[in-house]
Structures are given as structure tokens and as C-alpha cells.
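Data block below; observations after.
Here the complex is missing one protein chain, while the rest keep their positions.
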Amino acid sequence: MTNRRPPLYLLIPAGAALALVLVPIAGLLQHVPWHTLLTQVTSDQVLTALRLSLVCSVLAVVVALVLGVPLAWMLARTTFPGKAMVRAVVTLPLVLPPVVGGVALLFAFGAHGFAGEALAHLGVTLPFTTAGAVLAETFVAMPFLVIAVEAGIRQADVRYEEAAATLGAGAWMRFWRVTVPLIAPSLAAGAALTWARALGEFGATITFAGNLPGTTQTMPLAVYVALESNTDGAIALSLVLLVVSLGILLGLRHRWLGVRV
Amino acid sequence: MAVALGAFDLDAAITAEPGELVAVVGPNGAGKSTLLRALAGLVALRAGRIALDGTVLADVAARVWVAPERRSISFMFQDALLFPHMSARDNVAFGLRARRVPRRHALRQADVLLEQVGIPARGASRPATLSGGERQRVALARALITEPRLLLLDEPFAAVDASARPELRRVLRLQLGRYDGVRVLVTHDPLEAMALADRVVVLEHGTVAQTGTIADVTARPRSAWVSTMLGLNLFRGVAGEWGIDVGAATIAAVSDVRGAAFAVVHPRAVALHRSRPEGSPRNVWLGRVESLDLQGDRVRVRLTGPLPVVAEVTPAAVADLELSIGDEAWVSVKATEVQLHAA
Partner (left out) sequence: MLVLLATAGAGCDNPSATHTNGGGGDRAADPLTGKLTVLAAASLTDAFEHARTALLATHPGLAITNSFAGSQTLVTQVENGAPADVIATADTATMQRLVADGLVDVPRVFARNRLEIVVAPGNPKHVSGLADLGRGNLKVVLEDPSVPAGRYGRQALQRRGTTVRPVSLPLDVRSELLAVEQGNADAGIVYVTDVSSAGAAVSGVPIPDSENVIATYPVAVVRATTNRDAAQAFVDALLDGAGRQALVALGFVAP
């Protein structure tokens, strides 16, 4: 039944859905200054923003992995009181407007926030720093990782871990040599989505981390700022972001769908 | 060395000696797998105690609990459960690696075991490319490499082709011969139980219904299930064209099986006569009635003689034949009723 030609009554709304996404992208492509594209893309401002974005987004993924995988494990394999609440809280950043997230981070980690004051005693300041940008990106992107990995762990047969235990493997060995390889696909998919989300984060970053080229002006911020003074630069940056996102999604398609396209 | 326990949802007391293979049998849902999992430490006890070689693995009253990874056990699962992302060799070596054995040494040991179980060439293959029988061989090697004091086998050959089972049983017996821990085997295949077990524990509805040697249980089954599943006549011998030579006699049989084999004769296929029967049955001999047991609407008659055998007849037949203990009776079994299985 899956190889039939698409019927007309489905083709029309489906076509409209596709157009909804394609038309703005086409609008963008139409204005790309192809003749100056190379100089734009290699200009200082763009390269700085690009490098910063890559560093911050990758760090965000690392933090999300280190913190999110144990959390996903607990949600998938253990029971404890308030588990449903924990899961809701962890996925909250998904529905929270990013600016709201940024404001919340500001009030918590800012100079007058309870967490900010505590950190200040240790000599750590987060607002207007690259670390702050990483925190903002992690905040909005980590839920993707937790959700993907939790689903993966749930699907993984717990009996493999039992088998490993009967063979004498302790918890650490079981985790690294059995669980992680078994959930590798969902781990990779979760990490890729997290990275894409972190890369594109704007509202939380600008509200909490601020806007300073080289320190906190990530690509989305640079696009926004460039929109006025350097439209060509903005479009060039947008194109770069578009290509990167497309690349991630194409690379993911097998995982995402679980079938051959 | 003994294993004793009382367990969760399942109330059983079982002991086993080293080198002994105890088969745990019973209807589905009786708790056989739960028993094994409790012994492995994969399931908590609600009450009771497990001791192995004098070491207490679990004791609810004394709050002792040893995690599965620290028990000297190995588990062979029905679906092998080989780690899909590792080669056969890495799977086998896993237990040694868990004990911090250096990689190279562990892999070499794994190769040795793979050869012992008969698949030396398959070390580099992933489990997905192995046949069911090959997978269970790897699982066996994996379980034995750590020389566990207690080996648990959960219906290891149930998922394998019936035709591959005899060979696997042979491999298992061979390996078990090299190894002297306690073995507990769960099976629903009476033939397997009879072929491998020294003692049998019958588990029904979470409690032990009967224990004893195969012979005991076969002769005096205490429940309909046992008599149906286990109460078969089993002889071991060498099969040839004419039938099977079981030492004391040759049983005529019709079969393609050759070499080491089992002969299975259902008690219902055993006919009893007051005088020597004429007619088609090829297997006829004189026996003496040793016991008569009424089982529901059947009577199980145990006879000694050149071939000890159990017959199942109606009470009316017993009355007709005026059979009583000590009497002689002629036994006949048609050759076509003798099933041969490769050993």
C-alpha cells in the first residue's frame, strides 16, 4: 500500500505545507549576493561569529550529554516519587519562549540572582560571558537530548544489561560497554538535534549572555545586527546557517525516520 | 557445595550438588524462570536464603544481598542475548574482561572456548550473521569462560531448530563434563530433561510438586502433568538398521537415526498380556510387575525384566488380566511405537 501515487486531495494540502517552508527559503535565496558571497562569508565578522557559534553549540552539546544522559537513564529505568513532575520540568524549555528562558536565567544567574551571587563568591560571573552563552544554549537545547535518549533507553532491551551483570560486569562497565552502544543511534540523533537547536538559539542568548562580537555574538545575533548595516552579510550568514541545518537534517534522516527514505 | 533457597512468589526449597545437573520442569507459568532469575540475583527474594559453596548470596532475614555481578554464576538465556554490537569472540571474552583480564589474553581464551564448542571459524562474526544453533554455542562459551560455580540454563535450546538440538545437547554435555559447578537447567522438553538431568525438580504453581531422579519421577509421577510430560520410557543405546541396541536388549524400531540415540516409548504404547502374544509387535518380552499406581482413570504398571518399562493401561484391563504385584506378564511394543532420537 505504500507505493501508490499520491491522491489529489492529499497532494493539495501537502503541497501547501511544503510551499509554506520553501517559499521563505526561496525568498532568502533570491537575495543572496552571489558575486560577493565568498568575501562576505570569509569576512572577519562572519568568521568570528561562526567560530563562536560552533564553539558554544558544541560545548552546549557536551554539557547536555554529561548531564542529560544520566537524567534520561533515571527517567527510563528507575522509579521515584515525582518522576512525572521531573520529566515535565526538564521538557519545559521546549515550550517556553526562549526570551522568557533568557529572562529567567538573568534573574537567577545575574548579579542579583541567588545563583549568581553564590557563583560570584567563587569568582564566577555568567551574564555577558561566553560561558553564559553556552548556558543559555544548553538550557533551551538539552530537552531534545533527554527526550531522545530516554526513548532510546526505553527501547533498549534491559535483558542485555542483565546478561552483562550475570557475566560479572559492574554498573560502569554495563553502561559503557552495553547500554551506550545499544542506544548509540538515539544518542546520535539526540545530540544532533541538540546541536542544531543550540546553534540557532537567539532569544535566550541575547537576553542572558548579551551581544559582543567574539564573546557572545553568535551567528543568529550577528544576522540580526547585520540586517541593518550590512544586509548582504546578514543574508550570507543566514545562508551558512541554512546550509548547516540542512546538512544536519539530511544526515539524520535515517535515524529520524528509522526507515530507508 | 549446595544451593538452597526460598523465594519470591515462588516457594521452593532446592538443593543441588556439584557436578549435578538439576532439571527444573513444569508447566508454563510455574515459576521456573523466576527461580533461575532469583538464583542469578536478577529478582529479589521476599523471604528465604540462597547459599552457594557455603557463601550466602542472599538472606532476607539477615539482610544479605550479593549483586549478580559479584556472584559466581553464569546464565544461558533462551534467546542467547549475545551483545549485538560485538563479535562472537568479544562476546565470549566479555566475562573475562569484566574481571579485568587483559584484552589479548581474554581474546585468546575466547578462541579456545569457541573451538571447544565447535565454531572456531566464527569468532569474528556478529551475532546477527550466526544461526540459532551457532548463537547458543557462543552463549555457552560465554557462560563457561568464567568457570562459574553455578551455571543456570534457561531453556537454552527451545528457540533452536529441533534438528539442531541433538548436536547442541552433545556439545553441552561435553562442555559440562569439563566443569564441576552446580548446574540448574530449566526446560519444558521432557526429552531434554531426561537426556541431561541427574535429578529433576517439578515446579507447579510456584511450589515444588516433586523431586527425584528421572527414574523415580517417571515411575511415580505425582501429577497428571508430570506423567504426561515425563512419564515416558527412555532408553539409551546405539541405533542401527534394525532398531536400537540398549545393552540388555535390542529394541526393534523404524527410523533413520543411526549411532548414539535415545529410544522413547510412550507407556500407552506398551501392551500387556498374560500369555506370549502373537501378531505384529516386534518387541516382546517377559517382565514382572513391580508396582501398580492408579492415576486418575489410568493405571501405571511398572515392570522389571530385561528392559524395565512402565505401561499405562485401564483399570479394567488390570482387572481382566488379573495383574498383581509380583506377577509375570508379557510385554509387547510395536516397532512403530518406538521413537528414536539422536543423542
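The chains carry the letters A and B, assigned in the order they are written, with residues numbered from 1 in each.
Simple rule for what comes next: a contact is a pair of C-beta atoms (placed from the backbone, for glycine too) under 8 Å apart; a residue touches a chain by one contact, two chains touch by 3 or more.
What you see is a predicted model, and the numbers here were worked out from it, not measured in a lab.
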Shown chains touched by the chain that is not drawn here: A
Which of A:L52, A:V90 or A:L106 contacts the chain that the document leaves out: A:L106
Contact partner of the left-out chain, one of A:S57, A:T138, A:T166 or A:T216: A:T216
Hidden-chain contact residue, picked from the options A:T138, A:T166, A:T194 or A:T207: A:T207
Residues belonging to subunit A that touch the chain removed from view: 106-107, 110-112, 127-128, 206-207, 209-213, 215-217, 224-225, 227-229
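Keep this in mind: only the chains that are shown with their structure count from here on.
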Footprint of subunit B on subunit A - complex, ascending: 157, 159-160, 162-170, 173, 177-178, 181-182, 184
Subunit B residues touching subunit A - in the complex, by the definition given at the top: 40-42, 67-70, 73-75, 77, 81, 83-85, 94-95, 98-99, 142-143, 146, 152
